[in-house]
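Here the complex is missing a single protein chain, while all its other protein chains stay put.
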Amino acid sequence: MSALLKISNLCKSFGGVTATDNVNLEVEPGELHAIIGPNGAGKTTLISQLSGALPPDSGKITFKGMDITNRPAHARARLGITRSFQITSLVMDMSVLDNVALAVQARQGHSFRFLKPARSIRALRDEALDMLGRVGLEARAEQPTVALSHGEHRQMEIAIALATGADLMLLDEPMAGLGPQESVAMIEFLKGLKGERTILLIEHDMDAVFALADRITVLVYGRIIATGNPDEIRGNDDVRHAYLGEE
Amino acid sequence: MKRTTWATILFMLALAILPPVFMWTGNAFYVDLATRLVILAIAAVSLNLILGFGGMVSFGHAAYIGIGAYAVGIPVYYETYGGADAIASYGGAFHILVAVGVSALFALLTGAICLRTKGVYFIMITMAFGQMIYYLFISIEEYGADDGLVIDTRSELPLVSLDDPLQLYAIAYVALVIAMLMVRTIVNSRFGMVLQGARGNNERLVTLGYNTYLYRLTAYVISGAMCGFAGALLGNFTTFISPDMMGWSRSGELMFMVILGGSATMLGPVLGSAVFILMEEILSSITIYWHLPFGLMLMGVVLFARGGLMGLIKGKGDK
Partner (left out) sequence: MPPAKSAKITGNIHLDYTLLFIQMLNGVQLGLLLFLVASGLTLVFGILDFVNLAHGSIYMIGAFIGASLTFITGNFLLAVLIALPITGLVGFLIERLVARTLYTRNHLDHVLGTFGLILVLDTSAHLIWGPEGIAVPLPAWLDGRVELFEGVVVPTFRLLIIGTGLAVAAGLYWLVNFTKLGMLIRAGASNRTMVSALGIDISTLFALVFALGAMLAGLAGMLISPITEASISMGGEIIITAFVVIIVGGIGSMKGAFIAAIVIGLIDTLGRSFLDDMFQLFMSPQAAETSAPAVSAMLIYIIMAVILAFRPQGLFPPKVR
């Protein structure tokens, strides 16, 4: 089976600092692939290059067999890549429902429409409410986004990622800043998503990563030192040494 | 209904009823004041589309008023004194077509460059493009340079005569209502949701797959065209046009009307224009140094009145 996402020889440096060092990675359709690594390993930089927010210096990114290395971010999104942000990135001055409805609208692909009031289009609203229902935020749909808690914002990010209908979800630390209970709920939720969507997950919470991931890639100083299933990664000496800090 | 909706209906009704009453009671001066108010309100409503709803702080919007006014003045000038047969005309439809068309084209060309920039660069580059048009007309001797141009004959329209103050007011009023409804329709549409989303968080919208640049540019062109139409009306109202109508301080005044009334609201720009023009009228009748209290008032509004007058009307409990 061919990979959904294929990264070949990707390089990126800032000034003298190499953030992505000849990265090769394949993500199979339907898998939950986690990327772990110490702070400053270049995880977010990698995600940004995949989403199109940052141009790589060299290398190639292939998605669904198409070379997308030089495509702008909005074009990649239309092909089916979506990302959530490590720092919550929502439209704070719009309602929760409007935020999700914008994602549904983006997938339906015809937004140069000037006449019909968007909030009266049932297809948009119902689907947005449906997505909010899946993350348990249905009751807060009409609230202004800014009024919600941090944990709820993380849930919104997931609802938006779902609503885009993307085949590949790049999730940048969805657990960041969540309390213990919220984290457990998020892990359960992501488990439910497995198989339905392909997920590339960056996460610091090791319990979450080992509970969820089909495969794990370890990134240190921009370079991949290991890729494998959770058991292989647990048993890998390089990983223990470089990442888990064991001598 | 919300208090803001009531305020909008009441205020627009007052604008519909008061000027005819002034006319019939022999206070023609107030009809003139109301006409200027309503025309500038159209310009402010058009600016509100990009500034209030789109988050694009354009500091060069008066340029479109100038383009619209000269789109009336130049064809009339040639029709009266000869030359340039291709554009010489008294026809109102032609004037409006040119005013809207050239404004849209100018907005498209400059907007395509301006929208590549962000933040303070955008503010300054829009201002600089406004000045470019200003200096262009200052340097054209043919059209009176900085002395300006007298419009000898108003645009000719079927059924109505713009020489009649009340008919001119009626046209301007109807145009304002249409402009407000247009902006309302646009901002509530799917297009408008994207525009407002990009104002709040552009990166998020791009990540969703929207080419926000195109949405913004479209709004920018609509806004410029609408403001060009206001300029054509203003030329017909004053019958004298000069580069002074499009200087950067005029653009600043337009921005102020929007903020004073309350940006990203329906009535805000109209209310702001009304208060602005009334204050200008009252203060300037008291002292020639009226810019001093006026300037202090502007600063006071920026420092203390967040959300503008519509923020006050809305009150605390009413979301």
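Chains: A and B, in written order; residue numbering restarts at 1 for each.
One rule holds in what follows: contacts are C-beta pairs under 8 Å (C-beta built on N, C-alpha and C of every residue); 3 or more make two chains touch, one makes a residue touch a chain.
In this text, all values refer to a predicted model and were calculated from it rather than measured experimentally.
Student: For the chain that's been dropped from view, list the shown partners it touches.
Tutor: So, spelled out: the chain left out of view touches B.
Student: Using the definition of touch stated at the top, determine which of B:I113, B:V160 or B:L278 touches the missing chain.
Tutor: Candidates B:I113, B:V160 or B:L278; residue touching the omitted chain: B:I113.
Student: On subunit B, what residues meet the omitted chain?
Tutor: Counting over the whole complex, subunit B touches the hidden chain at residues 51, 57, 59, 110, 113, 116-121, 123-125, 127-129, 131-132, 135-136, 138-142, 247-249, 252, 255-256, 259, 289, 291-292, 294-303.
Rule of thumb we're sticking to: only the chains that are shown with their structure count from here on.
Student: Just how far, in Å, is the C-alpha centre of subunit B from the one of subunit A?
Tutor: Taking the mean C-alpha position of each chain, the two centres sit 44 Å apart.
Student: Along subunit B, where are the residues that touch subunit A in the complex?
Tutor: For subunit B paired with subunit A, touching residues are 185-186, 188-194, 196-197, 199-201, 203-212, 215, 218.
Student: Under the stated contact criterion, what part of subunit A meets subunit B in this complex?
Tutor: 51, 53, 72-75, 77-78, 82-83, 85, 89-94, 98-99, 101-103, 105-107, 110-119, 121, 124, 160, 164
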